[in-house]
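Removed: one protein chain of the complex. Kept in place: all other protein chains.
We call the chains A and B, going by the order they appear; numbering starts again at 1 in every chain.
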Amino acid sequence: MNEELLLKELQNAIQAAEEAKFLVNNIWLLVATVLVFIMHLGFATLEAGFVQRKNVVNILFKNVMIISIGLLTYYFVGFNLMYPNPEIYEGGFFGFGGFFLNPPDNGMTAAYKSGHFTYWTEFIFQGMFAATCCTIVSGAVAERIKLIPFLIFCTLFVTISYPITGMWAWGKGWLDTSGFHDFAGSTLVHSVGGWGALAGVILLGARNGKYTERGIRAIPAHSLPLTCIGVFMLWFGWFGFNGGSVLSADPGLVSLVFVNTSLSAAAGAMGACLSSFVKYRSFDLSMVLNGILGGLVGITASADGVEPLSAVAIGLIAGIIIPISITTFDRLKIDDPVGALSVHLVCGIWGTLAVAIFGNYNNGIGSFTAQITGIAAIGTFTFIFCFLVFFILRSTIGIRVSEREEAIGLDIGEHQLIAYSQGHQ
Amino acid sequence: MNEELLLKELQNAIQAAEEAKFLVNNIWLLVATVLVFIMHLGFATLEAGFVQRKNVVNILFKNVMIISIGLLTYYFVGFNLMYPNPEIYEGGFFGFGGFFLNPPDNGMTAAYKSGHFTYWTEFIFQGMFAATCCTIVSGAVAERIKLIPFLIFCTLFVTISYPITGMWAWGKGWLDTSGFHDFAGSTLVHSVGGWGALAGVILLGARNGKYTERGIRAIPAHSLPLTCIGVFMLWFGWFGFNGGSVLSADPGLVSLVFVNTSLSAAAGAMGACLSSFVKYRSFDLSMVLNGILGGLVGITASADGVEPLSAVAIGLIAGIIIPISITTFDRLKIDDPVGALSVHLVCGIWGTLAVAIFGNYNNGIGSFTAQITGIAAIGTFTFIFCFLVFFILRSTIGIRVSEREEAIGLDIGEHQLIAYSQGHQ
Partner (left out) sequence: MNEELLLKELQNAIQAAEEAKFLVNNIWLLVATVLVFIMHLGFATLEAGFVQRKNVVNILFKNVMIISIGLLTYYFVGFNLMYPNPEIYEGGFFGFGGFFLNPPDNGMTAAYKSGHFTYWTEFIFQGMFAATCCTIVSGAVAERIKLIPFLIFCTLFVTISYPITGMWAWGKGWLDTSGFHDFAGSTLVHSVGGWGALAGVILLGARNGKYTERGIRAIPAHSLPLTCIGVFMLWFGWFGFNGGSVLSADPGLVSLVFVNTSLSAAAGAMGACLSSFVKYRSFDLSMVLNGILGGLVGITASADGVEPLSAVAIGLIAGIIIPISITTFDRLKIDDPVGALSVHLVCGIWGTLAVAIFGNYNNGIGSFTAQITGIAAIGTFTFIFCFLVFFILRSTIGIRVSEREEAIGLDIGEHQLIAYSQGHQ
């Protein structure tokens, strides 16, 4: 047999194996994309369950629009703001790769991207993340924000603010090169959403009747089954959120991420259960559900680089924090109907710091200095951006519905609909 | 080292790589199968949410039976009607490969099918599609059709009509060889369901009290959260519906399909939001939800062969159409409680035509002539078939519940159950 022929065959064999790996990596990212997508149903039902019956249509409408606006703007602008050409913008604060998508020459059957997945895959996976930051705000400002200014805020937040800070850490920007480690977005997604929520809540004020002279009035969730569906859907989707953030189907890493994510969520439930029992002598389902979310947010920064026992510790502490944080915000008269600030902002910060405590990273990656720098820089930028946007909106078209509309509910006020009609019985 | 041995080893290496690709392709199709399956939950909750509280058990019962009947009949007959032996029936109008399944000789560990997936995988993926056409009818004829004749109709529709027209385009029948392109079923699945729905609605008539002398009475959805869960579940499942229709894990193609599917759905929401706002000065959640579905149905025929910007256009137009179409059907006194005709029939036709407008196919594939031929041929066959079946049922056992049963609701009338019992509080 001819040696040249043999060599060519050999190269074919190696290439075929590489192609097979490419197929797996790409399909895993796409499956992860589907999982992250369904988190939007998770947020929609979580928030819809927590609000009052008269504001359910409004919260669902917002969540449906958020994912739609998020995907479209990320396609038009966001993706190229977050992942501009690293050859030009590496280490920078801002970059832009042009409008729309610019797939490599071979078009649809796009070339390998770091040998792992196609350009389209990268876009759609990251696109599903983008809208998440707005969804977090949605819950915190629920039951009193006007629809149009909220949608304007969302559009600006997801089009400009999220991709810029995202580029700092994930798009080869200055934080990425500084040692800051945020695996799947405890800071870049969750606390970013949390800061936006905080800005909104401060400028909007509390719901009428929440903080009275006679104390804080509990406004109960209108449907805990809906909320519970939401939390399970979020946990479900988080396997894609964290597992997909490995950006390949690396067996050891993806499976470790699954283990850490699950154990932290489970420990979050236990932590919140214990903490709320100690505090209120009651088994509070809402707290336990938020404890799971706290555990999930907490592990998101470090799921790729901690031992499972550390994941348990991270989740347990996140869960313990939740009831304390929720009570504290209430004492400060910062009214957050769904606990989004405690889950996403507080546990997002906790998770980012946990990288420095529990992380097994080398070369100074994830040091306390790096983590605090990242939290502070991203937090400052995001909070100022969101505060300004909400402030301008408040000074112009207004951001709060009328007292009457708040009383009758936003479903009638903004949508002329009710969530649960009795029909014609 | 021996040359012969080397060559054998080399062949082993290439075969191992091919096997790995086979594994990925097959697993992706199976994951897509799971996603298409859950669309049946999507339809069930979408329709249950849209109907009145007194007809919820009935609509759930129908959806549960549809997927069950669909799978079983597809196993007994349908699969071999839709994919008969192409060597015999290529280019034909009808073929039959015998009852039950006939896997290749090596049985369970079935041989490659076009090098991509097993015989079982092909069956179960296609089987999940089959029942969908009945589900579409289910929503349109809700709140007034008798259970038994509806189940008889479904059985005949999914056993005979759907596989025959399916064979024309996907089973190497005459439409397949004529240049008609319907990637994942804008026509073959969605408008087919729509034509069946139209036949049923015409023969059944409107719900009592819907069209009165004083005008059209809105019969509001009994639970918009349920409907919203349905739409998210359908979008979620559509990643499998469209993504799986690539019939392999081809990285470029599957990821492009994901991008197009998502952007079209998002643009559908925007289109319906704008269109309904212009029309009614209201932010109508039902319209936006149906807009998403319209965008999904619209992109289904061409998700594999349009640019993302075209996908945005296709979805946007589909979304704009939705409120107009829904109003038009109402003016024509064609009563469709869930908007199934607008979503599946109208947007299904639109999506099939969009192939000719936006598609990047070669060799005359997807020309206007080919697309219109396909729409007309499949529509005519399906409408006549369904009309005849419903007509015969109406002339014999009757298809409409009594006025009294309609008034008290089909849950009591057909099932002696109510959906939401107060229990013993």
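Quick note on the criterion: a residue touches a chain if its C-beta (ideal position, glycine included) is under 8 Å from a C-beta of that chain, and two chains touch if they have at least 3 such contacts.
Small disclaimer: the values here were computed from a predicted structure and weren't measured.
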Residue of A:82, A:292 or A:410 touching the missing chain in the full complex: A:292
Touching the absent chain when the full complex is considered, from B:75, B:277 or B:391: B:75
Residue, one of B:280, B:368 or B:420, that touches the chain absent here: B:420
Among A:262, A:325, A:352 or A:367, residue touching the chain not depicted: A:262
Residue, one of A:33, A:80, A:132 or A:223, that touches the chain absent here: A:223
Options B:117, B:153 or B:258, residue touching the unrepresented chain: B:117
Residue numbers in chain A that touch the chain omitted from display: 3, 6-7, 10, 13-14, 16-18, 20-21, 24-25, 27-28, 31, 35, 51-54, 209, 219-225, 228-229, 231-233, 235-236, 239-240, 243, 249-256, 258-259, 262-263, 265-267, 269-270, 273, 282-286, 288-289, 292, 308-309, 312, 409
Contact footprint on chain B, counting only the chain that is left out: 1, 6, 9-10, 12-14, 16-17, 19-24, 26-27, 30-31, 33-34, 37-38, 40-41, 44-45, 48, 56-57, 60-61, 64-65, 67-72, 75, 100-101, 106-110, 117-121, 123-124, 127, 147, 223, 226, 229, 414-425
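Definition applied: only the chains that are shown with their structure count from here on.
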Whole-Å separation of chain centres (CA-atom averages), chain A against chain B: 32
